[in-house]
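I have a structure here, written as C-alpha cells, and I will follow up with some questions on it.
One protein chain is absent from this view; the other protein chains keep their places.
Let's look at subunit A:
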Amino acid sequence: MTSLDVATATLDVAAVRADFPLLQRRVNGHPLVYLDSAATSQKPQQVLDAVDNYYRLHNANVHRGVHTIGNEATDIFEGARTRVARFIDAPAEGLVLLRNTTEALNLVASSYARELLSPGDRIVLTEMEHHSNLVPWQLAAERAGLELAFLRVNDDGTLDLSGLDELLAPPTKLVSLSHQSNVLGTVVPLRAVIDAAHERDVLVCVDAAQSVPHMPVSVRDLDCDFLAFSGHKMCAPMGAGVLWARPELLQRMPPFLGGGSMILRVSLEKSTWSTVPHKFEAGTPDVGAAAGLAAACDYFDAIGMDRVHAHEQQLTSHLLSLLEEMDGIDVYGPHDMSARGGAVSFNVTDVHAHDVGTILDRQGVAVRAGHHCCQPLMKRLGVAATARASVYLYNTHEEIDALGDALAEVRRIFR
C-alpha cells in the first residue's frame, strides 16, 4: 500500500476487536456492547503484555540503583516518557509522568496558579469543564486570591467565544479548557483560542483527556502551554497520566509534592530540586502503567490516529441519526460532525438517565448515566443527568444498532 492508501483505508475493526480480551465478554446473557470509553477504555493484549513483561522481567525501582534490573526499569520508564512525548509531538523534557489528568491539572493549579500568580489575577475556564478542570482552580483561587471567569456554552452545545476578547484582557493570566467535552462531545477550536490568548500574553492549559485518545494531537501545532491527559482513556492501564508543560514554565514552578526522586541535594533544613521534569515526580512512579502507556502509543501509531478518528466520526454520525430518528429522545451537543467527537449525551423523555442505564445494562449495553462530573454543565442544560454513549476504535455499527434496540426496550417499559 502507498501511504495514501494507508491513510484512507478504513479501520479493520474485526482485527482490532480481537486484540481486546474484555470485549469478548457477555453481560447479563448478551454480548457486551461497551459504549463507555469516555469514562475509561478497554485494553488490548499488546498493552497487557507490556505491563506483564515489565513485572515478569524488568521490575525494580527506578532512578536509584546501579544494578542491572534497576537500569532496565529506568530505561523503560524514561523510554515511556520519550515515546509518549513523540505521540503528542512535544519535547520530552516537558513531559511529567503522573497518575491521571486530575493530578496533572492539580499540579498546574498548585505549582503555577497558586504559587506564581498574584492576588487579583484572573483565570478563565468554561461552563462545560469536568470537575477536575474546575475544582483545582477553585482551590487555587481561594488560597491565592485569584479570580475565576467563565466562557459560556451556546444552546447548540458549542462554546460561546463571543466574550473571549474581553475575558482575555488584564488581569487574565491563564485560560484552562477542555479540547473535547466529555458530555457534549464538543470539540473546541483550540488553536484560535490559543492564538488569541498568546496575543495577550495569556497562557493556555488544555484538558486533553478526551482529545489525545481520539484524534491526532500535536502540541507543537497547538502551541499550548500546558496539556493534560490520562492513559486509561487511551487503551493504557489506569495509573499513568501525563502533564506536558513548556520546560521553561516547569523551571519556574516550585515542586508539587516533595520526597524521593525529585531532589538534587537534601539537608535537614533545606533541599534543592532535581531538574525538570523529575522535579515533579516525587516518589516511586507506576512504571508498569508507564510501560503500558508506551505500548498503547505504539498500538495507536501502528493503526494511525487519523484512521481511529475517521472511524469514530462514522460511528458517531450513525449514532446521532439513530437517536434523532427515534421518538422521544433529546440529544445534547452539536449535530455538526465538524464540531464534535464521539461522546453523545441524550435523555429519553420522562425517563431518568439511571433508569435508561439500568435497562440498557440488562441488555448488555454499557453506557454512563449521571452528571458526568459536570454539574455546572448539567445546570446549563437544565437537566439533572444524562445518559452518554461514547465510541472508540473497537466499536462497530452493529453495536450502535444494538443500542437502538435496547433503547426501544426502555421506551416499551416506560411507555
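Simple rule for what comes next: contacts are C-beta pairs under 8 Å (C-beta built on N, C-alpha and C of every residue); 3 or more make two chains touch, one makes a residue touch a chain; residues count from 1.
We take it that contacts and distances are computed from a predicted model.
Missing chain, UniProt name from the options "SUF system NifU family Fe-S cluster assembly protein", "Protein-methionine-sulfoxide reductase catalytic subunit MsrP", "Oxidoreductase" or "DNA polymerase III subunit delta'": "SUF system NifU family Fe-S cluster assembly protein". Checked against the hidden chain, the listed residues A:Ala144, A:Leu174, A:Leu323 or A:Val351 yield one contact partner: A:Val351. Touch with the chain that is not drawn comes from one residue among A:Leu23, A:Ile359, A:Leu377 or A:Leu393, which is A:Ile359. The chain not shown here touches subunit A at positions 351-355, 358-359, 362-363, 370-371, 378, 384-385, 405-406, 409, 412-414.
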